[in-house]
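Worksheet: the structure to be examined is printed underneath.
Let's turn to subunit A:
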Amino acid sequence: MELLFLMLVIPFIGAFLAYFSKGRFSVVIATVFSFFTFCLSLINILSKQRFDYDFLFFRWLHPDISFGLINDSLTSIMLILITLIGFFVILYSSGYMSPHNADHRFYTPYGSYYFFMLLFIGAMVGIVTATNFLQIFFFWEITTICSWALISYTKDKKAIFSGLKAFIMTHIGGLGFLIALTLMYIEVKSFDFSVLNSLSASSKLVVFALLFFAASTKSAQIPLFTWLPNAMVAPTPVSAYLHAAAMVKAGVYLMARIYISNSTLSESCAFLMGIISITTMILSVILYYFQDDLKKLLAYSTIGHLGYILFGVSLGIFGSYTGGMGGVFHIINHGFAKGLLFLSVGGIAYVTGSKSIKELSGLSNRFPLFTICFLIGMFSIVGIPPFSGFWSKFMIFTGAFELKNSYMAIFGLLAILESLLSFCWYIFVGHKVFFGVSSEKVLLANNRVPFSMKFSLLCLLILSLLSPLIGYPFVKALYGGN
Partner candidate 1 sequence: MNTSWIILSALINIFVVLFLSPFFDGFTRKVRALIQSRVGPPPLQSYYDILKLMGKEDLKSTINPLFRISPYLSVISIAMAALLIPITDFNPPFNFWGDIFLFIYIITVVGIAIIITASASENPFAYVGASRKMMLHLSVEPILAIALITGAINAGSFKIGDIVTWYYSNGPNVSMLLATVCVFLSLQALIGKIPFDVSEAEQEIAEGVLIELSGPKYACVKWANMSKQVLFCLVFSQIFIPWPMTENFLLNTIIALLKVTIIIFISTLIEALNPRLRIDQALKYNLTLAGFSITAIFLALLGV
Partner candidate 2 sequence: MSLLKKLAQKAFKKSIWVFHVNTGACNGCDIELLDILTPYYDIERFGMKAVSSPRHADALVISGPVTRPTVDFVRKVYEATPEPKIVIALGSCATAGGIWFDSYNVIGGVDKIIPVNLYIPGCPPRPEAILFGIAQAVGMSKKKIKPIIAAKVES
Partner candidate 3 sequence: MEYISYLTASLMLLLMGMVFTSFIKNKSVSGMVSLIITSFFSGFILCFSLKLILKNTVLEYEFFSLSPLLNSSFQVFVDSLSALFLIIIAIAAFCVTMFSWKYLNAYKIYSAYRFYPFLFLLFISSVGIVIIRDLLFFIFFWELMTLSSWLLVISEREKREALKGGLQYFIATHVATAFLILASVILYSYSNNFSFIEIRKALSILIENNMLLFNFICLLIFIAFVTKAGVLPFGFWLPNTYPQAPSSASSFFGGVMSKLAVYALFRFFLSVIPFSSNTQIWGFIIATAGVFSIFVGTIAALTQDEAKRLMSFHAIGQVGYMLLGIGTGLYFINTNPFLGMIALTGGLLHLFNNSIYKSLLFLNAGAIFYKTGTTDLNKVSGLIKVMPLTTMTAIVGSLSIAGVPPFNGFVSKLLIFESSIWTAKISNASFLIKGIFIISGIISVFISAITLASFLKFVNSSFMGKLKTLRNDKKDIPWTMTVSQIMLAILCLITGLFPIIPLELIYKAILSVSEIQLPAFSEIFISNFAGIGINFCPNCLYGGAWFPIFVIFSVLIFSLLIFAFEKYAQAPKRDVDTWYGGKEHTPEEVTYTGHSFYQPFKDLVSFKIGKIKFRGLYPSEFPSFKVSVPLWIKKIINPDEWLYYPVANKIEKLFNLIEKLYDRLIQHYTFLFIIGIVLVILLVFYLLGG
């Protein structure tokens, strides 16, 4: 328990220390603190503790409402995702946020950047360790603020606009969350995760819909998904963290948590989730084909894959354990792969100064590491065995058809179609960008890539390869727990 508490507190402390330290020192502090957090989460996993701790000294609103820390399989795996990727992203940033960056030269002091990054980690840890909806909501809004600050980090007009847009949109989602909390409180005076079980049928649907609305804005689903592509103006490590582990994963975590804690959700809830996630998926895959910017492509891909996860969770709510677990499994696999993809795109932008698919070609000749990272990330994402995405996607597909429900079968079919279409575009992009004769941008690129970037890329590469193995025991435990 103390571990978990430390883990929650350390990033915040680190954040303030980083903010007040000068120059490169903030980098060191951020790295050390994030590494410390990561170590704690590792110890937490290795200790294999499962508990649900209650802060007995803290009560608010109602004596029955307790705050505390939870540590079950879902939390542990989310923790490892958040802290690991957080650490690597911060490590990566130390190389990336430099004047040598060909994409965007970062001269300004980095204090605020690391402040918000560590705050982000802390907030995410807070979300996944929270024991009730209210506690989640508290950290939920911190992530919103962090994302707003980080997206508009470069402070040009577009960045500020995008930050504002992200802030407003996710905050509208947060409003939904707030209303849901209010409704909960009015009806049963509790914010526990299992509260939906005890609600009446009609208000259950309303509360669920509101929570799902909150989650879907956070996870960039229809209708409020447009902030995510705009958020790509953020520095690439930020986008990587935003997409792989933080922010958007908060939404899906919320839904996964609701799914795990509530066994009596109605089919209409599942259907609502399913239809929205599938529509998002299809929309995102159509939008793939209009993108020229690699990062925007990845953004839409994130939208699509969050759709996958939510679809899996909706299958779980509908009654298919395989689908639900597939959704949870996909959180992990997608996290590592997407982190890897973003960081490799960041590396490409770092050396060539371009993220345009049209401008880049023949990267594999000069930058084999980026090539391998991107390709493996890409194969993980599109689900080519033996890479990670295959397993979770396969579980989701299986779940969709297992139900023998014609609607879900159609959804499953659409999901397979999405997978195919995204594969086509990805493989085309892979061919275009990495193979063939080197383009001018690539030939003129400088060869010096900071060690920290290379190191974090390599580590993420290995992690992405191993992510099914990492995730499997947890998902299995989760399954057993149900």
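How these were chosen: all candidates are chains of the complex that A comes from, given by their letters.
Please note the rule applied: a residue touches a chain if its C-beta (ideal position, glycine included) is under 8 Å from a C-beta of that chain, and two chains touch if they have at least 3 such contacts; residues count from 1.
Here the structure is a predicted model, which means the values were calculated and not measured.
Which member of 1, 2 or 3 touches subunit A in this complex comes down to candidate 3.
Interface residues of subunit A facing candidate 3 in the complex, by the touch rule stated above, are 168-169, 223, 226, 283, 286-287, 290, 322, 325, 329, 362, 364-365, 379, 384-386, 390, 394-395, 397-398, 400-404, 412-413, 416, 419-420, 423-424, 427-428, 431, 435-437, 472, 475-476, 479-480.
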